[in-house]
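Report on one structure; see the data block that follows.
With one protein chain held back, the other chains of the complex are shown just where they sit.
We just call them A, B and C in the order they show up, numbering each chain from 1.
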Amino acid sequence: MYSKTVMDHFKKPRNVGEIEKADGIGQIGNPVCGDMMTIYLDIEDDVIKDIKFQTFGCGAAIAVSSMLTELAKGKTLEEAKKITNKDVAKALDGLPKNKLHCSNLGADALHAAIKNYEDRKAGKVMPDDNQEDKHEHDHDEKCYCPYCDAELGDGQTFCKSCSLSEEEPA
Amino acid sequence: MYSKTVMDHFKKPRNVGEIEKADGIGQIGNPVCGDMMTIYLDIEDDVIKDIKFQTFGCGAAIAVSSMLTELAKGKTLEEAKKITNKDVAKALDGLPKNKLHCSNLGADALHAAIKNYEDRKAGKVMPDDNQEDKHEHDHDEKCYCPYCDAELGDGQTFCKSCSLSEEEPA
Amino acid sequence: MGYYNLDHINFKHLVPEASQAMIDAIKAEYGNPSSQHQKGDEAREVLEKSRETMARLINAKDPREIVFTSCGTESVNMAVKGLAWARQDKGKHIVTCNTEHNAVIRSLRRLKQLGFQVTSVPVDKYGVVNPQTVKRAIRESTILVSIMHANNEIGTLHPIGEIAAVCREAGVAYHCDAVDSVGTLPIDVEGLGIDLLSFASNPFYGPKGVGALYIRRGIGLWNLLDGGAQENRKRAGTENLVGIVGMAAAAEVAMRDMEKRIEHYKSLRRHFLAELPKYLEDYLINGHPEQCLPNHISLSVRHVEGESIVLMLDEQGFAVSTRSACASGSLRASHVLLSTGLSFADAQGTLVISFGVDTTTQIIDKFLAALEESVKTLRAISPLYAAAQKEKAGK
Partner (left out) sequence: MGYYNLDHINFKHLVPEASQAMIDAIKAEYGNPSSQHQKGDEAREVLEKSRETMARLINAKDPREIVFTSCGTESVNMAVKGLAWARQDKGKHIVTCNTEHNAVIRSLRRLKQLGFQVTSVPVDKYGVVNPQTVKRAIRESTILVSIMHANNEIGTLHPIGEIAAVCREAGVAYHCDAVDSVGTLPIDVEGLGIDLLSFASNPFYGPKGVGALYIRRGIGLWNLLDGGAQENRKRAGTENLVGIVGMAAAAEVAMRDMEKRIEHYKSLRRHFLAELPKYLEDYLINGHPEQCLPNHISLSVRHVEGESIVLMLDEQGFAVSTRSACASGSLRASHVLLSTGLSFADAQGTLVISFGVDTTTQIIDKFLAALEESVKTLRAISPLYAAAQKEKAGK
């Protein structure tokens, strides 16, 4: 099901943990979705000196987090902003179709953390404000309902026909 | 599928053939139905001295004809009239459900032949008039559509839902 | 006493490759292809490899266009009902022909009960549908055409490429019940432009009770079996992996040996038809003389009834049938034979003789002798034969 690279990053995730006084924090996903990811950045001269993550999620989500931190480490913010979800999936030698959704969390969380750093610098947010949960889809990388593989539109996390309840119980 | 007795009568049918100057002839069934049976009677002092049959039909129909002639041979007309389809089936150690239909031909043909004899005596018909094709069902012995095993009403040979054509071709 | 199978349309033995593959699969104890762990991976691999084999067998572009089912009947029901439901908003009219298998006929009858309309087009005396007749039957509201490839009673092949072209032009989906031809004759769903193709494993010496449906990419169906996510979400239910593996193994052999088998069948058929007049008179050969299954003969023996011949031949060690067994239980004259213009009596006297890879000309010769014998006995009992003889004598 998973590529060797995915399994390697799942079994030995790189850069796990929290950075005590992080310069930027990005959090994305929620348990409803099944995945939650927090990215911590330590930034010096607009370069990502250190990056750590915490993830609640499936094997793919953990591997994506790990790979993402590897890709971002040492990069300038401008470079890091260009990392896409597709890059992460590619670096992992691909992900199963119904996991592409999860993989989309990775770059989103990184970008959220960078934005958090920039917003703090601009005085827009207090250091411990949490970033909003946002889950947009790239237009080049389609996103699929984790339930039925139907293609999802922007912002959707499940396709409509897979909504849970049949009818209000009597 | 068939009992030993059925197979025996099928393989070695008794009383096959035509009686040249028969005193009574009964014919029943038609090729639409898949079975046709002709019974020839040689009657002396109201006793069936000889009986022969010709049958176009399945294994069951042939065995039924053969067994019927065995049962009827030597009987008085009054006795022979009492032979039912059920008696024939019973003497054959039973018939498959979807063959009960065919088995109903046997006694019907015999009764038709006796009636033909009596009608001739009464001057109602010429010796070579064919009896009408009649296929009624006893009320104690249910009859089933040979196509779908649905129970049939009196006079029906196939159940309505099994009628052949879907719709007139374009 | 030996027992010879000349009823291959209803029963084929397993090729050794298939039975070995099945026994291996039983012993391998594959896991559940849907589960998340190692045991599941292994099973998934075997399943997907089998799917690829199926795609090759009918030249499907993408293995995901193949869905495994539990038999030809399920494939047909899934295709016909699934398409009708999926497109019911576009229209409720379906075109078929008069000689389809019961799987198609009764699926359509079911749909009629749910408000669909069906037009059944006639066939010619060989049992062939004219594509132009299909074209004329298509209306604004037509959503589906379902016309089989090889007919299971008379062996006739319909011009499915031309029918597919007519459907393509009209924007109507085309389903082809190819249960009796896939694995025997080459089929190319891409080249022919077929949208839905039903087939089964046993006709090419695979296990019974395993089938598949080809669904062209982009053709949407409602599932017949709703539930879990198996078969790319097109057919729920735990897979019969043992059967699927057997089907794939049989398909590999079928592809390898196809030409050789066809040659063999053709020579048997020629032999049979050439010898037959020496043993029998007053008979008819049904179906198209060339456009037909190479291993199939439909023979109407006049003045006797088919089941009684089958029974008598069975006693002598030969299995043949009156019509395809899946339709049996019916004692009525075959709708297929009547559609080609046969009389009721002749239709009732019809045998289906079908050859297999093991059939030889020696077996055929023995069979013909037994047939001669049986028919003689039965004609002696038959009132129809007696009448025909009298008529002849009268002339």
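Going forward, contacts are C-beta pairs under 8 Å (C-beta built on N, C-alpha and C of every residue); 3 or more make two chains touch, one makes a residue touch a chain.
Remember, it's a predicted structure, so these values are computed and weren't measured experimentally.
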{"item": "Contacting the left-out chain in the complete assembly, out of C:Trp222, C:Tyr279 or C:Phe344", "value": "C:Trp222"}
{"item": "Absent-chain contact - pick from C:Ala164, C:Leu311 or C:Ala347", "value": "C:Leu311"}
{"item": "Of C:Asn59, C:Asn130, C:Asn240 or C:Ser343, the residue in touch with the unshown chain", "value": "C:Asn240"}
{"item": "For subunit A, the residues touching the chain missing from this view", "value": "2, 7, 10-11, 13, 16, 18, 27, 30-32, 34-38, 53-59, 61-62, 98-99, 101-102, 146-147, 149, 158, 162, 164-167, 169-170"}
{"item": "Residues belonging to subunit C that touch the chain removed from view", "value": "3, 5, 7, 10-11, 13-14, 19, 22-23, 26-27, 29, 31-32, 34-40, 69-74, 76-77, 85, 101-103, 106-107, 109-110, 113-114, 200, 202, 207-211, 222-230, 233, 236-243, 307, 310-311, 313-314, 319-322, 325-330"}
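Note that only the chains that are shown with their structure count from here on.
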{"item": "Chain located farthest away, centre of subunit C as origin (C-alpha)", "value": "A"}
{"item": "Top chain pair, ranked by number of contacting C-beta pairs", "value": "B-C"}
{"item": "Between subunit A and subunit B, centroid-to-centroid distance (C-alpha), Å", "value": "82"}
{"item": "Subunit A and subunit C: spacing of chain centres that average the CA atoms, whole Å", "value": "53"}
{"item": "Rounded Å distance between subunit B and subunit C, as computed from the means of their C-alpha atoms", "value": "36"}
